[in-house]
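Structure first, commentary second.
Note that this complex is displayed minus one protein chain, with the remaining chains in position.
By letter and in written order, the chains are A and B; residue numbering begins at 1 in each of them.
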Amino acid sequence: MTNITDLGVAAIRAGVAQGDFTAREVAEGFNANVAAASALNAFIVTTPEKALEAADKVDADRAAGKPLGSMAGVPIGMKDLFATHGVQTTAASHILEGFIPQYESTVSSNLWAAGAGMLGKLNLDQFAMGSSNETSYFGNVISPWKRSGGSNAQMSPGGSSGGSSTAVAARLAPAATGTDTGGSIRQPAAFTGITGIKPTYGRCSRWGVVAFASSLDQAGPMAHDVRDCAIMLGAMAGFDPKDSTSLDLPVPDWEAGLDGNLKGKKVGIPREYRMEGTDPEILKSWEDGIAWLKDAGAEVVDISLPHTKYALPAYYIIAPAEASSNLARYDGVRYGLRDLPEGSGLQDMYAATRAAGFGDEVKRRVLIGTYVLSAGFYDAYYTQAQKVRALVAQDFENAFKECDVILAPTTPTASFGLGEKTDDPLAMYLNDVFAVPASLAGLPAMSVPCGVNSEGLPLGLQIVGKAFDEQGVLNAGLAIEERARFTAKPEKWW
Amino acid sequence: MSNYRIQGATGEWEVVIGLEVHAQVTSQSKLFSSASTEFGAEPNAQVSLVDAAMPGMLPVLNGECVRQAVRTGMAIEAQINKYSRFDRKNYFYADLPQGYQISQLYHPIVGEGQLLIAKDEKAGIPQDKVIGIERIHIEQDAGKLMHDQHPTMSYVDLNRCGVALMEIVSMPHMTSPAEAGAYVRKLRSILRYVGSCDGNMEEGSMRADVNVSVRKVGDPELGTRTETKNVNSVRFVMAVIEQEARRQVDLIEDGGSVVQETRLYDPDKNETRSMRSKEDAHDYRYFPDPDLLPLNLEDAFLEECRSSLPELPDAKRLRYTGELGMTDYNAAQLTAEVETFARFETLLAETARQAGKPEAEVATQVANWTLSVAPGVIKSLGADARLEHNTAAANAAILQMVSAGTVSGGQAKEIYEIVLKIGREPAEIAETEGLKQQSDTGAIEAEIDKVLAENPDKVEQYRSGKDKLFGFFVGQTMKAMQGKANPGVVNELLKAKLG
Partner (left out) sequence: MSVDKQIVAKIASLARIQMGDAELERMVPELNNILSWVEQLGEVDCSGVEPMTAVIPNTLRLREDAVNADPLTGGDRRDDILANAPAREHGFFGVPKVIE
């Protein structure tokens, strides 16, 4: 028998349902992997007992002949941005250290209801602000991948869902939740050779997810393959009356709808994504992807997304603006850190608490956001950015008159070494240049691994679909997956 | 134009006033969470995870609050904006857990409207005046801080946090304390008619920010204004204007200038003072709340709002003076408060029913009874009045006996006293307590004859032209009848006999 922890969501669920192994055995296997992987720093908190408890319930239900949920017996990692009842939730920030929610996020509740169990809370960039997982108060997450040729450099797992990408890639969890504001699911998935999908904005409830930028934040699954993502997204998604931006639509059975035959489908190739400075190996992987989709029966069309270049700067106004307001609640009054210097008043307490509680990148973005919203600058920055955002969305709408899905690279480069980009925030931001446009437009988008570069590091291809058409995205992803036959794995060094 | 003037050393000044009234919307639950709005709960008992701004909490809009704001807008004949939006107003304070208040700056739900304040010469309002209203928007109330419970700490209670408020912003159209007072009273009356706010200023359901500036009479330019926050009674609103106008005039005449600032009113000292603690460089960084979508109101929703509006004070007053033939004074008095007109209209319907007459024919009688007779009796009884006996049926029965001439006005009051104390049937009281007046012409005639026989000289004087003596004969006759004679019958018989 193969090692249980090499299995993905579908295989575990099937094995448990058929009695090949128990859910408890699965949980124990992954708990052991988690316990042995502290060198990766993927988890902020581990909850082996939660994983076992959920597993035992599944085993008992199965023994009693009760119907099992779509994630029955699958232990997962939970990004530490989702509030979990009774389990510390920090957003990887000192300011929330020790915060124990008295509530459970809608998405995590949905997953538990579907029979999943929790292995622990996954590390991330602080408040999901970052693209390399180097802004966490709880330390960097380290990718299980190394450059080939015996390099010892620690590589970035991407961000902000870096704990999630590392956990899945290193087989500490068969799947994990992620959140994507400007690429935070797709970019880490690409960096670690796994699959991740950000659904249409509003598919997954934001209730109980620590907010970064409300108009962009969207949860999604990160797993080994397209099928696992389809299963897990089905469990996470659904209308939630507690979230005003939640989509009141039925959740399709994406797994049942999986079909890698793209006959009759048109795939758009956006010419503006051929940016100067993009790694030639990335461009090569894009060509491969085009060939694979043709092979799957799709017609390839050239499309234009003229405002692509402006998406990233617009994002770096809108997201910090929303964040500056969303993070105002961390003030030391009701929960989390309080720094009260001797003899200080209320406003001093706020300033001291926030200075001590927020990391540098968070402060930087809160300041940018505060500035662009301040009197006299609002129209020049924020209003202009929201207009550009409307144009970016309009570009996609026009493009989708000519195609069903769009294929592009996920990132302009493969993973980089930790510390290589931390001196230049702007260079770091540019990592999300291909991911951000779909975020601004609220469209479903996924990253699928397509190969490794000359340094042995994984590369990902991105598929962007029409609003609500996760199925189209998943199917195109499946077509690539079937042809890329990505089997590379990081060699275990931890 | 009011003639309110401030006499300064350099001449006459006038005052320009605008009011921002914050009215708590009548709803069971809060604007963006389902926690209760009920007054007086234990601290922090009516606080949801949303109100406490726990990480990841999101607002969901209460439809009733939207409905009430729209109905209020309709009641002031305002433009209702089918498209509106919520914005965040960002600032840090311990009573504001989110670090922002959800409000509506750029696209309020209600646009321009107006409100009529009635002429009241005694109060210094020489004619009816229309006061423009700029907008009404919906926003969250903040929590409460208590400063006197601990030597080094303030305590935070978030029960009120997130309760829905309407902010009703007037134009700077008022020019005297009296107009401002009348505006607040009228607005309160409309809100209570509509049912969108209970108007209870003591419990803080209504409070006003008072914007005051002064200028030389005839100067077309507005002066610099100050804003006195959270004024919680009509009397204080008027006092703030008087004090603030005086202070500004004195300041300018002494060579100073008015600073645009936020002030606070101290009722004990009857003065306003600068709120320096709030003066720290305000920059609210308003932007559309990304947790909420634009609000689009459908025609059916607006139609329901409109059709559920009651008859409003101005329309009611016109109907009372027109259809019901009432005096302006009575109409104004009866329509000012919801309780008053409700009591009046119930009694009017019952009285008309018992009398088998149209309402217009009994309206004046019911109005007088409602406004002066009944309140007088209730007041004189004090704690002895048991208001559960104060039914429309009993009141109408008394009025019916009065108009039939069965009981006199004085007897009616006595019967009413007994009704209020004990609750018996008015007709039965009149019978058993001897509280009926005599309409039997035979008995009255006998007494008249006696009176005339006893006063031959006065009869002589009357007949020779001293008409005033008629009252004397009426008085003597009534006295002889122990006040129980029907005065109408007495008059008629006396006239006939005196020739």
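Everything that follows uses one rule, which is that contacts are C-beta pairs under 8 Å (C-beta built on N, C-alpha and C of every residue); 3 or more make two chains touch, one makes a residue touch a chain.
As the structure is a prediction and not an experimental result, all values here were calculated from the model.
When you scan A:P252, A:P313 or A:G417 for touch with the missing chain, the hit is A:P313. The missing chain, though absent from the display, is touched by one residue of A:Q154, A:S304, A:T383 or A:T422; that residue is A:T383.
Considering the full assembly, A:Y350 is the residue among A:F191, A:Y273 or A:Y350 that touches the omitted chain.
The hidden chain makes contact, of the residues A:S215, A:N431 or A:S447, with A:S215.
Of the listed residues A:K79, A:K146 or A:K242, the one in contact with the hidden chain in the full complex is A:K242. Although one chain is hidden here, its contacts on subunit A can still be listed: residues 98-100, 102-103, 200-202, 207, 215-216, 241-242, 244-245, 247-248, 307, 309-310, 313-314, 316-317, 324, 328, 331-338, 340, 344-352, 354-355, 358, 363-364, 366-368, 370-371, 374, 377, 380-381, 383-391, 393, 425-426, 429, 440-442, 467. For subunit B, the list of residues touching the undisplayed chain reads 27-29, 33-36, 42-52, 60-66, 85, 92, 94, 145-147, 149-158, 275, 277, 281, 283, 285, 288, 292-296.
By definition in this document, only the chains that are shown with their structure count from here on.
Residue ranges of subunit A in contact with subunit B, taken from their complex: 82-83, 89, 91, 96, 99, 101-103, 105, 206-211, 213-215, 241-245, 321-322, 324-325, 327-329, 331, 333-335, 346-347, 350, 370, 373-375, 378, 382.
Those residues of subunit B that touch subunit A in the shared complex are 49, 52-61, 88, 90, 92-94, 97-100, 154, 156, 280, 283, 285-287, 290-293.
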